[in-house]
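I am attaching a structure below and will ask some questions about it afterwards.
Note that one protein chain is taken out, while the other chains of the complex remain in position.
Chain lettering (A, B and C) follows the sequence in which the chains are written, and residue indices restart at 1 in each chain.
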Amino acid sequence: MTNTQAPIFGTTFFDGQMAIKGYGLNKMCYSFNKAENREEFLKDEEAYYDKFGLTDAQKEAVRKRVVLDMIAEGGNIYYLAKLAGLLGLSVQDVGAQMTGKTVEDFKQMLVDAGK
Amino acid sequence: MTNTQAPIFGTTFFDGQMAIKGYGLNKMCYSFNKAENREEFLKDEEAYYDKFGLTDAQKEAVRKRVVLDMIAEGGNIYYLAKLAGLLGLSVQDVGAQMTGKTVEDFKQMLVDAGK
Amino acid sequence: MAKIVGGICTSHIPAIGNAIANDLFEDPYWKPFFDGYPPVRAWLDKVKPDVAIVVYNDHGLNFFLDKMPTFAIGAAKEYKNDDEGWGIPTIDPFKGDPELSWHLINSLHDEEFDLCSCQEMLVDHGFTVPMSLLWPERGEDQIKTVPFCVNTVQHPVASPRRCLAIGEALGRAIESYPEDCKVVILGTGGLSHQLDGERAGFINKEFDLECMEKIVSDPYHYQNMSIHELVKLAGAQGSEFILWLIMRAAMGKTPQVIHQNYHIPISNTGAGLLCLDTVS
Partner (left out) sequence: MAKIVGGICTSHIPAIGNAIANDLFEDPYWKPFFDGYPPVRAWLDKVKPDVAIVVYNDHGLNFFLDKMPTFAIGAAKEYKNDDEGWGIPTIDPFKGDPELSWHLINSLHDEEFDLCSCQEMLVDHGFTVPMSLLWPERGEDQIKTVPFCVNTVQHPVASPRRCLAIGEALGRAIESYPEDCKVVILGTGGLSHQLDGERAGFINKEFDLECMEKIVSDPYHYQNMSIHELVKLAGAQGSEFILWLIMRAAMGKTPQVIHQNYHIPISNTGAGLLCLDTVS
């Protein structure tokens, strides 16, 4: 059930194995499509984690806002993006965090890719 | 988009054409999986019809409990069965109604099929 | 490596759920039906499969017309049953086997079947009634399951040909699973019945008896049959026979019949039961 092909640097395949690991976390993030759920999360994060059965490692990753850890714990970026949005982070903010760059440097990297 | 094959006596293919026609009615019946929806229907049928945008012909068929008319208006038997259950009708009651038999005769027909 | 130890075909009529809940095993109406099952349970006790792949159709519990997949495979840790609206008692959740599920999904994907994967899934009487008939008592060490759900609600419905093809691929997928485990496949539903229309109550004993025989010896007999033809012969809901075809194609060469039973009527249906042991 795992992806047996050579790993690609800095890239997690969201396959069955990751999906099993991340279900609760992803379900929580999917719920953020609805404004009332976003509010409920912001009011009491810890209670909201429990509502979706997050593991301790997932809770810790979300608490600390460390996106790479969320991905390692089975988070899928399509759903995590909704959490990021809720926290006021753009995809560049998230990209900068994951690549260990400043947001300015991350944006410059994108511009440079066009050269 | 329609089934172009020879019709089968007394048998409606729930194909795209029927599905388009029956969507509201089927959605209403699907909602009866939940007890609170069944209660809401029983409390005020007319309001419940409108909630799901039933057509006049669909409303009339449901009001009169005429299952063949519900089918003609796009009802799918898998969902209509939930309405029948809610109204206290067994599949034999419904079968008897649709075939113009008494329930006893309908049941006897089933027994006779085994002979 | 995983091994297919056998296959079981059984009807899944909702009324059975009520009859079980009300202990009607000795009731004259039900006895000829329930009496078919002890020999199958005896075989299961002997063979002790670790996991059941349950080929069934949802009747409007987990799936509605807003998202109606042709083939859907469960990939959850457990599967809950729920209120279907007309009063069969809800039963305890079933244990999943997500690792096997994903192996099957990946394998079938590689053979160009376009699946819907379901990491959460309510299972209705199509799944629960056969499970209750075959494993009436489920404890801590209960059998693991993989629900394999096929659309029979909305036409177009998968053809016998496509079902035989996905069944074959399912067989290959199971046999390529690297874990040591014994797999039994359930083909549920059927045989002939029709709930709706002026033809309601239609049962075709001759067709059913041929199915009972051909499903063992020559399932490809049905390969060129259209769904339209199948509905004509088996009744509108008798098209559930495609689920038996999937199970049977997964088993490969002609199995040994351990036990069989056929009884008319249970509710509106010709009820069939077959217990098949893989010949190795």
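Structural remarks
Methods note: a residue touches a chain if its C-beta (ideal position, glycine included) is under 8 Å from a C-beta of that chain, and two chains touch if they have at least 3 such contacts.
Here the structure is a predicted model, which is why all the values come from computation and not from measurement.
Annotation: of C:Pro38, C:Pro89, C:Pro156 or C:Pro178, C:Pro156 touches the absent chain (contact as defined above).
One of C:Asn18, C:Thr70, C:Gln142 or C:Gln260 touches the chain omitted from the figure, and that residue is C:Thr70.
Mapped onto chain A, contacts with the missing chain fall at residues 3, 5, 8-16, 19, 23, 26-27, 29-30, 32-35, 38, 67-68, 71, 76-82, 84-86, 91-92, 94-95, 98-99, 106, 109-111, 113-114. The missing chain lies against chain C, touching residues 63, 65-72, 105-106, 109-110, 112-121, 154, 156, 158, 162, 165-166.
Interface residues of chain B facing the missing partner chain: 1, 15-17, 19-20, 23, 27.
Criterion: only the chains that are shown with their structure count from here on.
Centre to centre, using the average C-alpha position, chain A and chain C are separated by 38 Å. Annotation for chain C: no residues touch 2 or more other chains.
For chain B, the set of residues touching two or more other chains is empty.
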